[in-house]
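Every protein chain except one is present and positioned as in the full complex.
Our next item is chain A:
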């Protein structure tokens, strides 16, 4: 620091703490007044420096003691908060650095992941519930299985007299003899059912995710395992369709279908789509099989013609003595009857101890001729 005797510029004075003090608060600690008067040139400099200081006032907007105290309190609060936070951070870091915690965290994460994967896989499996799962889940013995690997429909006759026309690439599981109060069969693929009437023993068809309940009627079910929907189409009578209990526990929807109504079940969304007029649904009406188109209303029709209709409808061969039945004509309605019933009625109408035997697709009529 320069001695004040060497001050030549106003900066020298402005920088001097003691000088500033003298000018601003008139406290002359170092005898500035006396020193200034010693020299006229010096006095001029001092006067100019004074003007500078007077022009450079910084307003003293002093804060009250209270304001400062409040601010200090605030600062302490901020400090406390920060210290709490950093303490917690340190604890977390320490916890992370202890081996067991990381192990447990790892196990937890793996567990969570595998649980997620498991449930995802499980629900994916549950999404489609089909024939193979249904049949696998059954502990009933004595189930027969008919598989149609040919390219023609096959007729299956059940123990109650019902007949099922099984389409190619389709399977049907059914008991040799129906016992108990229910008749249950399991279908994969497409089939046309003609059920013999028995109100005491309702008939159930389990096909993929849906169950179709009937008492006596004819209808078709299309339920291939690899297709996204299941179709039920009613020809005569009334059927009720439900979703499988195993599949849908929450909403037990029951849909009633009347003749010429159909239903489509979307397997992915689990929704039922009822079609009240099948002629408007091209995909369904186009797939109508010959059996559903053929009329079984016969008025004075030669027996040979009737047998031809049956052959066409059920893809069977009917062997009958042509000559003996040459002049036989029948008037009958066979629309709502399963195949065995139809044959029985025809035989009865011909009379004269007429009987039939059925062996797979081969039907043989033995008769002595009509009345």
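Everything that follows uses one rule, which is that a contact is a pair of C-beta atoms (placed from the backbone, for glycine too) under 8 Å apart; a residue touches a chain by one contact, two chains touch by 3 or more; residues count from 1.
Here is the rule we use: contacts and distances are computed from a predicted model.
Tell me the UniProt name of the left-out chain, picking from "Cytochrome ubiquinol oxidase subunit I", "Ion-translocating oxidoreductase complex subunit G", "RNA polymerase subunit sigma-24" or "ABC transporter permease subunit".
When "Cytochrome ubiquinol oxidase subunit I", "Ion-translocating oxidoreductase complex subunit G", "RNA polymerase subunit sigma-24" or "ABC transporter permease subunit" are compared with UniProt, the left-out chain turns out to be "RNA polymerase subunit sigma-24".
Tell me which residue among A:37, A:79 or A:322 touches the hidden chain in the full complex.
Checking each option in A:37, A:79 or A:322, the one touching the absent chain turns out to be A:79.
Tell me which of A:63, A:144, A:294 or A:322 is the one touching the absent chain.
That would be A:63, which touches the missing chain.
Which of A:20, A:197, A:238 or A:270 sits in contact with the chain that's absent?
For the chain that is not drawn, the touching residue is A:20.
Among A:37, A:51 or A:322, choose the residue that contacts the chain missing from this document, as touch is defined above.
A:51
For chain A, which residues lie in contact with the unshown chain of the complex?
Counting only chain A, the missing chain is touched by 10-11, 14-15, 17-18, 20-21, 23-27, 29, 51-59, 61-63, 68, 71-72, 74-75, 78-79, 82-83, 86.
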